[in-house]
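A short worksheet on the structure shown next.
In this view, the complex is presented without one of its protein chains, the others remaining in place.
The block that comes next holds subunit A.
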Amino acid sequence: MRASRSEPAGAPPRRARGELEAEVLAALWAAHRPLTPGEVQVKLGDELAYSTVVTILFRLHAKGLLGRSRQGRAYAYAPIEDEAGLAARRMRQLLDAERDRSTVLTRFVSDLSLADERLLRALLDEHAGGS
(Lines give C-alpha, C1' and ligand atoms only; values in the text may rest on other atoms or scores of the structure.)
Protein backbone atom coordinates (compact mmCIF):
# COMPACT_ATOMS: atom_id res chain seq x y z
CA MET A 1 0.00 0.00 0.00
CA ARG A 2 1.97 2.92 1.30
CA ALA A 3 5.70 3.39 1.35
CA SER A 4 5.70 3.24 5.14
CA ARG A 5 5.29 -0.53 4.90
CA SER A 6 8.77 -0.97 3.56
CA GLU A 7 10.40 0.99 6.37
CA PRO A 8 13.06 1.49 7.41
CA ALA A 9 14.72 0.44 4.16
CA GLY A 10 13.01 3.22 2.15
CA ALA A 11 15.39 6.12 1.65
CA PRO A 12 14.21 9.31 3.34
CA PRO A 13 13.17 12.16 1.04
CA ARG A 14 15.84 14.61 -0.09
CA ARG A 15 16.47 17.39 2.36
CA ALA A 16 16.80 21.09 1.77
CA ARG A 17 20.05 22.93 2.41
CA GLY A 18 18.85 24.52 5.64
CA GLU A 19 17.79 21.13 6.95
CA LEU A 20 21.20 19.62 6.21
CA GLU A 21 22.92 22.52 7.94
CA ALA A 22 20.79 22.01 11.03
CA GLU A 23 21.63 18.31 11.06
CA VAL A 24 25.35 18.93 10.76
CA LEU A 25 25.22 21.55 13.48
CA ALA A 26 23.26 19.17 15.70
CA ALA A 27 25.81 16.42 15.15
CA LEU A 28 28.69 18.71 16.10
CA TRP A 29 26.91 19.82 19.26
CA ALA A 30 26.14 16.23 20.18
CA ALA A 31 29.82 15.35 19.95
CA HIS A 32 32.00 16.70 22.72
CA ARG A 33 35.09 17.44 20.65
CA PRO A 34 35.95 18.99 17.28
CA LEU A 35 35.18 16.73 14.33
CA THR A 36 36.75 16.41 10.91
CA PRO A 37 34.46 16.25 7.86
CA GLY A 38 34.99 12.49 7.69
CA GLU A 39 33.90 12.08 11.30
CA VAL A 40 30.87 14.29 10.74
CA GLN A 41 29.94 12.16 7.76
CA VAL A 42 29.98 9.06 9.95
CA LYS A 43 28.04 10.80 12.73
CA LEU A 44 25.31 11.63 10.26
CA GLY A 45 24.78 8.00 9.45
CA ASP A 46 26.94 7.94 6.32
CA GLU A 47 24.15 9.12 4.05
CA LEU A 48 25.76 12.25 2.69
CA ALA A 49 28.61 12.51 0.24
CA TYR A 50 31.91 13.65 1.73
CA SER A 51 31.98 16.71 -0.52
CA THR A 52 28.49 17.72 0.65
CA VAL A 53 29.60 17.54 4.27
CA VAL A 54 32.68 19.65 3.52
CA THR A 55 30.54 22.25 1.77
CA ILE A 56 28.09 22.47 4.64
CA LEU A 57 30.85 22.74 7.22
CA PHE A 58 32.49 25.48 5.21
CA ARG A 59 29.23 27.40 4.98
CA LEU A 60 28.51 27.10 8.72
CA HIS A 61 32.04 28.28 9.42
CA ALA A 62 31.57 31.26 7.13
CA LYS A 63 28.38 32.16 9.01
CA GLY A 64 30.35 32.22 12.23
CA LEU A 65 28.54 29.25 13.75
CA LEU A 66 31.58 26.98 13.78
CA GLY A 67 35.18 27.43 14.74
CA ARG A 68 37.87 25.28 13.15
CA SER A 69 41.41 24.18 13.80
CA ARG A 70 43.93 22.24 11.76
CA GLN A 71 44.03 18.59 12.55
CA GLY A 72 46.51 16.75 10.37
CA ARG A 73 45.62 17.46 6.78
CA ALA A 74 41.97 18.37 7.43
CA TYR A 75 40.22 20.98 9.52
CA ALA A 76 38.32 19.91 12.63
CA TYR A 77 35.15 21.87 13.34
CA ALA A 78 33.45 22.68 16.64
CA PRO A 79 30.41 24.83 17.44
CA ILE A 80 31.08 28.27 18.92
CA GLU A 81 29.76 28.27 22.44
CA ASP A 82 29.62 31.77 23.90
CA GLU A 83 26.88 33.03 21.61
CA ALA A 84 24.85 29.94 22.45
CA GLY A 85 25.37 30.59 26.15
CA LEU A 86 23.93 34.07 25.79
CA ALA A 87 20.96 32.78 23.86
CA ALA A 88 20.48 30.07 26.46
CA ARG A 89 20.09 32.62 29.21
CA ARG A 90 17.46 34.50 27.24
CA MET A 91 15.64 31.29 26.40
CA ARG A 92 15.65 30.22 30.01
CA GLN A 93 13.96 33.48 30.89
CA LEU A 94 11.32 32.78 28.27
CA LEU A 95 10.72 29.32 29.73
CA ASP A 96 10.77 30.41 33.34
CA ALA A 97 8.10 33.01 32.79
CA GLU A 98 4.38 32.85 33.24
CA ARG A 99 2.23 30.22 31.60
CA ASP A 100 1.35 32.23 28.52
CA ARG A 101 4.94 32.72 27.54
CA SER A 102 5.83 29.07 27.78
CA THR A 103 2.62 28.07 26.00
CA VAL A 104 3.86 29.81 22.90
CA LEU A 105 6.69 27.29 22.78
CA THR A 106 5.63 23.85 21.62
CA ARG A 107 7.75 21.27 23.35
CA PHE A 108 8.95 18.06 21.83
CA VAL A 109 8.03 16.02 24.88
CA SER A 110 6.03 16.83 27.97
CA ASP A 111 6.55 15.41 31.40
CA LEU A 112 5.93 11.75 32.08
CA SER A 113 4.26 10.31 35.10
CA LEU A 114 5.64 7.07 36.52
CA ALA A 115 2.78 5.16 34.93
CA ASP A 116 3.49 6.87 31.61
CA GLU A 117 7.10 5.87 31.84
CA ARG A 118 6.28 2.24 32.38
CA LEU A 119 3.76 2.27 29.55
CA LEU A 120 6.24 3.94 27.24
CA ARG A 121 9.00 1.44 27.98
CA ALA A 122 6.58 -1.41 27.35
CA LEU A 123 5.50 0.11 24.02
CA LEU A 124 9.05 0.62 22.84
CA ASP A 125 10.24 -2.82 23.99
CA GLU A 126 7.32 -4.48 22.30
CA HIS A 127 8.22 -2.93 18.97
CA ALA A 128 11.98 -3.13 19.37
CA GLY A 129 12.18 -6.42 17.52
CA GLY A 130 10.12 -5.06 14.62
CA SER A 131 12.96 -3.42 12.78
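Keep this in mind: contacts are C-beta pairs under 8 Å (C-beta built on N, C-alpha and C of every residue); 3 or more make two chains touch, one makes a residue touch a chain; residues count from 1.
To be clear about the criterion, contacts and distances are computed from a predicted model.
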Which of "Phosphate transport system permease protein PstA", "Urease accessory protein UreF", "M56 family metallopeptidase" or "SoxAX cytochrome complex subunit A" matches, in UniProt, the chain that is not displayed: "M56 family metallopeptidase"
Interface with the unshown chain - residue positions in subunit A: 1-4, 7-8, 10-13, 18-19, 21-23, 25-27, 29-30, 32, 43-45, 60, 63-65, 79, 81, 83-85, 87-88, 90-92, 94-113, 115-117, 119-121, 123-124, 127, 130-131
